[in-house]
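Excluded from the complex is one protein chain; the other protein chains are retained at their positions.
Take a look at chain A:
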Amino acid sequence: MEPPIYYSKAEYIETDTGNKVSRRATIAGPQNIILGGKTIISSGAIIRGDLRRTGAGHAVVISLGRYCLVGEGCVMRPPYKTYRGNFNYYPMKIGDHVHIGANTVVEAATIGNHVEIGKNCVIGKFTIIKDCARVADGTIVPPNTVIPALALFSGSPGRFTEDLPESTQEIVEAQTKRYYTRFQPLER
């Protein structure tokens, strides 16, 4: 049993679905952000939900699944491009059990379930990361990359390095759940 990771109770806001959001995180346009539950957003993170598609109506800009972690100083920003002459931001969809390390910049289009992204990475625009993939620390993933399932990517530019074991899903799931239970408030 690992020791708990303590945080000061005053710093985090806990929602009724168990999301823990730091007050020191910059969350722009929270009405366009969906958190699946039991997701942790650490201090210094920047999440841009205000950069949404043009046009009327409700738009989900960034959706995160359950048991996700957005590390300290992470920047999450929806990717943009022009399509048929129109400039637009496109929604970013992130699955369950996704951990994103500290100071990583994410402009991906889709991230699957059970994905681990290391610290100091740059995930380029419109990257698609499939289930159970892993991105090593300090990787620079160029725009429009597709990272297949059960692959480890590393380096600059990020390249396929090795296959991950079939058990990755269970391992990552257990690990993210454990992290959430370890993340405990410290009363003071």
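We adopt the following convention: a contact is a pair of C-beta atoms (placed from the backbone, for glycine too) under 8 Å apart; a residue touches a chain by one contact, two chains touch by 3 or more; residues count from 1.
Keep this in mind: contacts and distances are computed from a predicted model.
For the chain that does not appear here, its UniProt entry gives the protein name "Dynactin subunit 6", which is one of "Putative peptide chain release factor 2", "Glucosidase 2 subunit beta", "Dynactin subunit 6" or "AAA+ ATPase domain-containing protein".
The chain not shown here is touched by just one of A:67, A:90 or A:153, and that residue is A:90.
Screening A:29, A:148 or A:185 against the full complex identifies A:29 as the residue touching the chain left out. Summary of contacts with the chain left out: across A:20, A:52, A:114 or A:134, the touching residue is A:52. Counting over the whole complex, chain A has residues 13, 21, 23-24, 26-31, 46, 48, 50-55, 75, 77, 80-84, 86-88, 90-91, 93, 103, 105, 107, 109-110, 120, 122, 124, 128, 140, 142, 155-157 touching the chain that is not drawn.
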